[in-house]
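Below are the structure tokens for one structure; questions will follow.
Only one protein chain is missing; all other protein chains are in place.
Labels A and B are assigned to the chains in the order they are written; within every chain, residues are numbered from 1.
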Amino acid sequence: MDAALIPEGVKRCSFPKFMLGIAIVGAVLLWGVYAMLLCWFKGLNQTNMNDYYGFALWIWADLAVIAIGGGAFFTGLLKYIFKIDELKNIINFAVIIGFICYSSALLILAIDIGQPLRGWFIFWHANVHSMLTEVAFCLSCYFAVLTIEFIPNILENRQLNKVPFFHHLAHNMHGTMAIFAATGAFLSFFHQGSLGGVAGVLYGRPFAFREGLLIWPWTFFLFTWSAAAFGPCFTLLVTRITEAVAGKKLVKDNVVHLLAKISGWMIVTYIIAKIIDTIYWATVTAPGLGFKMSHFYTNNGFYGYWILIAEIIVCGVIPGLLLINKTTRENPTLRLVAITLGVIGVCLNRWVMVLQVVAVPVMPFDTWALYIPSWQEVATTILPVAYGIILIAVTYRYLPVFPQEVELNQPTAQES
Amino acid sequence: MKVDRRSFLGLGLGAVAGIAISPVGAKLTDDLSIWTQNWPWTPVPPDGEITYDHSVCSLCPGTCGITVRKIDGRPVKVEGRDTYPVNNGGACLHGIAGLQYLYDPSRVRTPLRKINTRFVPVSWEDALSLVADRLGELREKQTPEALACITDTDQGSVAGLFKHFMAAFGSPNLLTMPDLESWLAKAAETLHGSGHTLGFDLDHADFVLSFGAGLIDGWGSPVACFKAVAGRKQRDAKLIQFEPRLSNTAAAADKWIPVNPGTEADLALAMCGVLLRENLFEPEFADGFKGGFMRFNAMVQEKYPVEAVADLTGVPAVIIEETAIAFAKAKMPVALPGKGRGDGAQSLKEFAAVHTLNCLVGNINKKGGTFVRQNTDYLDFPYPVQDAVARKGMAAPRQAASVQELTARINQSGESELKVLMVYNANPCYSLNDPSSIRTAFEKIPFKVCFSSFMDETAMVSDVILPISTFLERMEDVPSKAGFAGSVVGLAKPVVNPVFDTRSPGDAVIQIARALGGTLSQSFGWRNYEACLEEVAAGIWDDLIRQGYAVLLNPFPAEPVTTDFAFLAENPETIQPAGEYEFTLIPIDNIGITTTVPASSPFAIKTVSDRIIKGQDMFVEINPQTASGLKDGGFVTLTTPAGSARVRVDFNDGIMPGVIGMVKGLGHRFDNKYVAGKGVNVNDLISPVIEPGSGTDAAFGVKAGISRA
Partner (left out) sequence: MIQDKIAHKFGMVIDLDKCTGCGSCTVSCMSENNVPFKEDESDKKDSITWMRVYRLTNGKPFPDAQIVYLPRPCQHCGGTGDHGHSPCVSVCPATATDYGYDTGIVSQIYTRCFGCRYCMVSCPYHARYFNWWDPVWPEGMEKYLSPNVSPRMRGVVEKCSFCYHRYQLAREKAYVDGVDEIAEAAYQTACTTACPAAAITFGDLNNPAHKVHQIVKPDPHPDPMNPGVVGKSRNPKVFRLLERLGTNPKVYYMSEREWVRKLGDSYLEGEWEKVKNIYGSASQ
């Protein structure tokens, strides 16, 4: 039915089957859209946020998708700037994932703010001292860059590519992609960093506050580094899932191994920095303000030391070590474990840096504040996931996302 | 030109691009944000000229002067009046929230008549003639004493008009709600003879010995008491608080001495014993002692030895001795009776015993002491014109000394002797112990008229409701109440026209009397209430008009005082809490929650702690030492002889082990989502116990059991 749109030389499932899948995910998407409309029309009383939880699930989701979407800028940086050419086989997909993550982040922000119709005040009345201003500018610019990076891939669709203008446009855009990749990397450095800064500058919140370099607290650098380290894990994880769903290999092992290795080394260096940062914070920064480390991890029903161990050791040190070691890295199961842990780890870090920050009592007579999101928050957070799945399904079906797919799936070659 | 698909597409794209780069988008974006800044459903209060009106707050017995800020005549803020001789600036949260009462969702907006359990609006004329017809029947049948009337207080010209009405009508059954005023008057009457009342010069006293008086929890004139307590530091005055729990007053006191609930009278008598034993009473004042002083002395020495009282009260013997001696040695000591707000169920024995301490140390009618003074009658009502029916009725015996005694009597009899009941500004069906028995009694009275601003529990059981203007919509004289040192009458003035179809209670009474005709009409010859007030308060009218208040007694009373010990010498029995349970449940007065009329405002309820109300549920305080098996914040069933309730527990180190504290003033059951339907009315759990000496309910608490729900 839609055969004319499907890239040449590849096999895709039947159109009805495809549509069935889309419909199922689409139902979840509609549920999210319904919740989103409730939030817009009835207001944020639809959430379980409160005056202690000004930032909650959504801001976590924002930070998390941007962190794991970091695979796009980092892979782009490696491919176009550091000229690691093998990565061309996964860069399209990294860009699509990035595009999904960043568009989701913007959508969530538009739901999260109390006055969405005034959202543009952040640009118009910008306060240059605010990390959120920096985030807003860099995020929007980088999203534009990602869109530009995405366009050539779209234009490679079999039908679109027949239009000579589009064909040439795509070709020329590929040529200039290095400039965009560089811009993207630069912007990403700042917005990933300023997202870290969002928490780190909170000098009224000893759990979040960090000293730093010039105007940037250490969390600025830690966030950038962790996005670069764990973003590729997510790219690899989604690739692996897509392969599992499609039932075939889409990217050659050497490419995967290479990206996994780079990610591994990034994780290891990041986690060393993170451990140093944590030790310094726990022994110098927080005590200097009168807080013992135990203050942040005891006397409440949820946040214990387990979360620190889970984030840093289980989901940091372990995936790092698994990925830098050749044998474990090249073992598909262990690699899957490592990249999954890595993705969880960075998400946990973002959780802690948003939700634990506001959960901890600061005034000596205040108490811990715990929170469970409302269904509207959960639905609107799942909404981007559904949207991402649909976008991946559509792009995978109609665009030549994986350059190695045809080669890896020669029917005759495999049979002989 | 042929419009094909391609050119159509191109045109469309071009149009989109054109709009995108045109200012339309920007303009629309801007307009949308401007729209959000001017949402039509977010009110924009109109601006105008600022003026200030002085008036007096009569929401509680505090009688604070207030200043109302108005914008083009529209009241926008109530604040304490700086130059008013009761509060001298500052007001409590209820007074400040006073404007909310004007527009309260539970206000009665028009006269109502109950037809088959439903209220239907009627005109004032119809409502008044309905009432007059029923009252007229009583007089036709020559049974005017079958009318009873309950008012919140017996002070002021509105209460005076009700009294005047009852006298002209011919019924002795005029009752007031038990407030601090009435208890102090009873105590003064018992010890010093009728027509007396008590005041306390807390602004100057240097040693205040409070037997649970919630000086900053709403006792007496609250704002004046706040000031006296807060000003202690400068005066180097001490406050000692005996109380079973760490109330705000206890916390602010120099010393909090926990005492078993209900044993305050015994404690005071033991301290009297110490003073007498140590010869620490003041000889000059003792000249006025008569009526059984020697018997009293012998009685306390015999029945209230310090050691035994220490066991009973939980206050160590040395503390009893030391405190008694420190009290006697202080320059300006004052002992205060009246637990919490001092209203509701109290005990005459306790009031008398505590005040006896004042009498023994003789700091009476002196600066920084207790004022024993004649009731200040600034109102000069003419004698009512009584016909034979009225005279006969007035000669009939009074049915009861208190509302509770009255309702108990009705409940015991087959048919109510009372046929008509008028209730003014009181909510006995909520604010007295065991209100359901009060409701049952009321149901038996064939016709009830409620003069009320709000559709509260008592209004709901009435047959006719006459909607009364609130204190901000009407004129009224507001005399300061007992407990307060001075004697000030303020003039409340309407700061705004009645918001609804309401009238001043005085006008309503006059109009009913007029409708009855005959001697009643003759007794109420005034054109309207304001004319009546001007006439009966003629002696102070100039002051009232000129400065908004009149000071009656200045600086303090001078007449000689005699003290009669006969009542206490008989050693009246101390009231015990009913029931056989493990704990003693006591009501707690909280300054943010009113317990009588009116119910709290939405603002007041907003200030209440989430350790008192959470959602619909309320908490009771319990000491963790006696809360084994319970969980802080967990649900429990509280059971007393009067009933049971599902509540949550609040572990509180500031309450005596074995005592459960429960905030009073919650659990309203009328239609006001901001205020009603939250928590449980503690009165529902307490069965009244009538104290023989006072004829009034003295159940300060009740025995209670607690189990996990």
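Note that in this section a residue touches a chain if its C-beta (ideal position, glycine included) is under 8 Å from a C-beta of that chain, and two chains touch if they have at least 3 such contacts.
Bear in mind the structure is a predicted one, so any value in this text is a computation, not a measurement.
Visitor: Which one, B:Gln37, B:Thr562 or B:Gln576, makes contact with the chain that was left out?
Guide: Only one of B:Gln37, B:Thr562 or B:Gln576 touches the chain omitted from view, namely B:Gln37.
Visitor: Among B:Leu175, B:Met460, B:Ala537 or B:Ile605, which one is in touch with the chain left out?
Guide: B:Ile605
Visitor: Of the residues B:Pro75, B:Gly369 or B:Pro494, I need the one that contacts the missing chain.
Guide: Here the residue in touch with the unshown chain is B:Pro75.
Visitor: One chain isn't shown here. Among B:Ala230, B:Val318 or B:Ala388, which residue touches it?
Guide: That would be B:Ala230, which touches the missing chain.
Visitor: Against the chain that's been left off, what residues of chain B make contact? List them.
Guide: The list for chain B reads 36-37, 39, 41-48, 69, 71, 74-80, 87, 89-93, 96-97, 99-100, 102-105, 216, 222-223, 226-227, 229-231, 233, 246, 248, 251-252, 256, 258, 499, 591-592, 602-611, 613-615, 623-625, 652-657, 673-674, 678.
Visitor: Can you name the residues of chain A that touch the chain not displayed here?
Guide: 43-45, 49-55, 112-116, 118-119, 121-122, 124-127, 129-133, 136, 198, 201-206, 287-292, 295, 357-358, 362-366, 369
The rule is simple: only the chains that are shown with their structure count from here on.
Visitor: Which positions of chain B touch chain A when the two form their complex?
Guide: Those in contact with chain A are residues 29, 32-33, 35-37.
Visitor: Going by the contact rule set out above, which residues of chain A touch chain B in the complex?
Guide: Those in contact with chain B are residues 115, 117-118, 120-121.
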